[in-house]
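To keep things clear, I will list the structure first and then write my remarks on it.
The complex is shown incomplete by one protein chain, all other protein chains being positioned as in the whole.
As written, the chains take the letters A, B and C, and residue 1 is the first residue of each chain.
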Amino acid sequence: MVGGGNGGNIGNSHRRGAAMDNMAVLSAGCFTRNSERNLADGQYWGVDPSRIYRDYREMADKESQRKDGIDFVSIVTPNATHYEITKCFLEHGIHVVCEKPFTLDVKQAEELKALADEKGLNVCVTFTYAHYPVLRECRELIASGALGKIIEVVAEYPQDWMILGLNSEEDNFTKWIGDPKKSGNSNVTAAMGVHLYYLMKSMTGLQLEKVLADFSYYPENAPLETSARIMMGFSDNIHGFCWASNTAIGHDCTVTLKIYGEKGSIEWSHEDMSHLKVAKLGGPVQLYAANRAYLSEPARHASRIPAGHPEGFYEAFANIYHEFCRHLLDKKNGAMQSPAQYFYPKAQDGVDAVRFVQACVKSQANGNTWVRLDADFS
Amino acid sequence: MVGGGNGGNIGNSHRRGAAMDNMAVLSAGCFTRNSERNLADGQYWGVDPSRIYRDYREMADKESQRKDGIDFVSIVTPNATHYEITKCFLEHGIHVVCEKPFTLDVKQAEELKALADEKGLNVCVTFTYAHYPVLRECRELIASGALGKIIEVVAEYPQDWMILGLNSEEDNFTKWIGDPKKSGNSNVTAAMGVHLYYLMKSMTGLQLEKVLADFSYYPENAPLETSARIMMGFSDNIHGFCWASNTAIGHDCTVTLKIYGEKGSIEWSHEDMSHLKVAKLGGPVQLYAANRAYLSEPARHASRIPAGHPEGFYEAFANIYHEFCRHLLDKKNGAMQSPAQYFYPKAQDGVDAVRFVQACVKSQANGNTWVRLDADFS
Amino acid sequence: MVGGGNGGNIGNSHRRGAAMDNMAVLSAGCFTRNSERNLADGQYWGVDPSRIYRDYREMADKESQRKDGIDFVSIVTPNATHYEITKCFLEHGIHVVCEKPFTLDVKQAEELKALADEKGLNVCVTFTYAHYPVLRECRELIASGALGKIIEVVAEYPQDWMILGLNSEEDNFTKWIGDPKKSGNSNVTAAMGVHLYYLMKSMTGLQLEKVLADFSYYPENAPLETSARIMMGFSDNIHGFCWASNTAIGHDCTVTLKIYGEKGSIEWSHEDMSHLKVAKLGGPVQLYAANRAYLSEPARHASRIPAGHPEGFYEAFANIYHEFCRHLLDKKNGAMQSPAQYFYPKAQDGVDAVRFVQACVKSQANGNTWVRLDADFS
Partner (left out) sequence: MVGGGNGGNIGNSHRRGAAMDNMAVLSAGCFTRNSERNLADGQYWGVDPSRIYRDYREMADKESQRKDGIDFVSIVTPNATHYEITKCFLEHGIHVVCEKPFTLDVKQAEELKALADEKGLNVCVTFTYAHYPVLRECRELIASGALGKIIEVVAEYPQDWMILGLNSEEDNFTKWIGDPKKSGNSNVTAAMGVHLYYLMKSMTGLQLEKVLADFSYYPENAPLETSARIMMGFSDNIHGFCWASNTAIGHDCTVTLKIYGEKGSIEWSHEDMSHLKVAKLGGPVQLYAANRAYLSEPARHASRIPAGHPEGFYEAFANIYHEFCRHLLDKKNGAMQSPAQYFYPKAQDGVDAVRFVQACVKSQANGNTWVRLDADFS
């Protein structure tokens, strides 16, 4: 692991998610620049002091030379550093799990993707919400044609942390997330909107072709957007939209996804993350519950506890790591299936997310016009 | 009443809503063109045969000449006839309750509004959803500043009747509602989107200045839109959006409204029409229930039954008629307060709704660009 | 109508419920003992002054002699008077709708039932909650065997009006409802528990054979119970329980019913009165919604408005009156079906409810032992 010094929420999510199914062990790391705390943190997490490194380059060097070196690295450092660290590990032949965003600009993301492909390495960018157990069922249902042809996709993600932070006298991360010098040219679209895009894409398999974004700002003179309303044009002339706001008082983390087809629909809400509302044309809404025998095999395998015992955010994280590790193990054992058989967010998803953000930013700059995702953002 | 021959759902809503609080009695009418059924229907509803008329012009003539003639007429005829019938009764000095839409084009709507103003007559256009008891509390809370300055408004209305009807072998109203010859240049925006706009407006008092609409069509070659995603620009640079679809399988009539301010937020859903989610910055979400003592006086007066006993769609309808009749009675008795004190959708709301639809249609025609509501739509 | 002087909530429910489907017209009445207000109220409700009576005996006499006299009377007077008034109208050959409780003691209730049977008259005692549209579906599903053999029935009804009233400085009805001189030997069991019993019985058709009740009291020295926990033994050795409390802070009127069978279950909650949760063994929970095409014909006929438009308490009331009037009309027209085809609470239901209350009271007095409903309570 690189980053994730003791106490960080993101680092804990990765550590707990990776360890959950006993498929990975934290064996080496470089947790923080403060060398004393680095050593203490690493030992606290059970890492042998000889494999706690001062900087990530040293770590990549040394670990890539050990016979028992790490198979993959988890990168949970500040956003602006993802590019260089990922690049370094890929160059050393080490697979990568990178906290989102993959990078801050499109060119860098595509460079990393190309590098990984060239080296035959796997990259995972952790968009988590799509990996709750019942969303595995959602994906299977759609792939099986249960909804018929998709006709509309809708998602939203209101939250209140930005407005809470702005109203707080304490120093907090909303101070830097609203600052373009520190977080690039997007606030809520990059922080939250991308999750909606990945959810839509990973569930439906639809290709997003273009967006039309309308941003708003709180306070009015804020340099980066705090609410983004985004119209979306998918392949096959399918339309949809999403909305993300971090100034929506009263919401914890209310991600909602609705997918409408010609024959049925599916609705999922993070507030009730263990159920799926599945409707067939003309029939009653059905509540699919996690880990029930009527679910598909992949969906049942995405659960760990008997139905009715909630699996939360860490378990969703663990599902990503589980699939990523399964991919690596199958590769090692020469039993690899097609990449699509391993359900985790890959390098291409990381690239797409950066393109999505840049397309939205450009749409807003252009006065709310359609911008294609394959536009040139350099 | 004009229209509403026995069996019609809309006619029943008006009859039941008008009678609920014993403030109006059905005394005269012209219910259908079939003269036999007209007579039968009228008598079934307790109307004296001498006041059951063959056509609305005769009714307006005769009733306006009677000393005990009707105070107001309820018009529940097909949409395309609203203009001429409303005009006729206004010309005869009779107040009007008109089912929405007010008219099919802006010019006609404005003409009727001007005529009513000139004659000093009251017009009500029945947009119903804003008139559930707890939404009265919503309006009072916002007016009192409980949410601070509004920063975003969001609403949606997915329903499945269009896709159900299109898949049905029986003849049904989706056949004509999708036909531009019968329903003008808009399907879902005119039928459902306008409800969202009126909800937003009547709750917040904000002025809608412009819209940017993205329509989609089911089946793909349908002449009129079946889903409308609409970005909205309100006065004071406040943004929002709404979405209406009648091809969203699994939804009955799931109107949802969310209003975000600097200090708090309110969320309401038609599925739980007797509660309001009220959140203050940093505090827990509170569930306000209809007819509770902690509500404001106007909100308590908008309920009829002790808390916990649901008041449904007819009671929301009755709240419109109650306020409309109260307005007429106060006028009669020379005790009229300012019009704003009577909470029902008025002629201006009818005009605004027509402008809203035309602005959306134009935005779509223009390739999804912003269109001002005060544009020229002739 | 007898009783229901202007302003009373119960009177309004009956008036609105009876008028809803245009099957009954308020033609005569005796609304209050204050003769001035009696006349004013009657006229306000559109009753011809010549048919507004000073007392109910005069009304029964005169109306039974008129050729166009009332077909039935609705009795909404204080509980203690139900017996004598019902008796009087039955003796005059007039059908009766009586607000619950039917009477305060078993002997009186059985006497009225016998009298009605002897005279061939219909009696309705208005237990309302079972008459929401989707509960009609519940009844049909169970009758059709969809749940298999019933194995357990559970219901609850917590509310807070008693504890609110006791804490209020204003005079309110909790003062008399807690007073044995005014409301007999039971408070919450008679006021609320009986609703649960009727719900269970009318949905399942099961016969309740015995109860074991545990009462509690707030304040501790209150003479009548404010919470009743009741174990229930039905025919065929089926067990269940119910709980009613009027000191449960936070609840409006949260009636919940759960019925479990060998093959499936049904759950209904008053808070979401338009949906039914239907589960089949091993399958997902299904949400049946009112007025959907997949419902049985009787359930669809119990709705008035398209799916998704809530029908509330008045509409449930109207369903009782609808069935009662249909029964009378079919009788008049010589087209009467078996009484079971008319779904409204009948005299026997009124008798059973009084027996239920007395059995619970006796169980508590006996130190929480089983008491049979067919015990001698004289």
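By definition in this document, a residue touches a chain if its C-beta (ideal position, glycine included) is under 8 Å from a C-beta of that chain, and two chains touch if they have at least 3 such contacts.
This one's a predicted model, so the numbers in the text were calculated from it and none came from an experiment.
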{"item": "Option touching the unshown chain, where C:Glu152, C:Glu209 or C:Asp272 are the choices", "value": "C:Glu152"}
{"item": "Options C:Leu164, C:Met336 or C:Ala375, residue touching the unrepresented chain", "value": "C:Leu164"}
{"item": "Candidates A:Asn12, A:Ser64, A:Ser296 or A:Thr369 - the one touching the absent chain", "value": "A:Asn12"}
{"item": "Contact residue for the chain not shown (choose from B:Ala190, B:Ala289 or B:Val351)", "value": "B:Ala289"}
{"item": "Touching the absent chain when the full complex is considered, from A:Pro49, A:Gly120, A:Pro306 or A:Gly334", "value": "A:Pro306"}
{"item": "Residue touching the undisplayed chain, where the options are C:Gly5, C:Gly42, C:Gly264 or C:Gly308", "value": "C:Gly264"}
{"item": "Footprint left on subunit B by the chain that the document does not show", "value": "278, 282-289, 292-294"}
{"item": "Touch residues of subunit A, complete complex, unshown partner", "value": "9, 12-13, 16, 19-20, 22, 25, 44-46, 159, 161, 164, 251-254, 270-273, 289, 292-293, 304-315"}
{"item": "Residue ranges of subunit C at the interface with the undisplayed chain", "value": "151-152, 154, 156, 158, 160, 163-164, 167, 212, 214, 216, 218, 220, 227, 229, 231, 237-241, 243, 245, 247-251, 258, 260-265, 267, 277, 279-282, 285, 368-370"}
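The definition used in the following text is that only the chains that are shown with their structure count from here on.
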{"item": "Between subunit C and subunit A, distance of the C-alpha-averaged centres to the nearest whole Å", "value": "55"}
{"item": "Cα-centroid distance, subunit A relative to subunit B, in whole angstrom", "value": "42"}
{"item": "Where subunit B touches two or more other chains at once, by residue number", "value": "164, 251"}
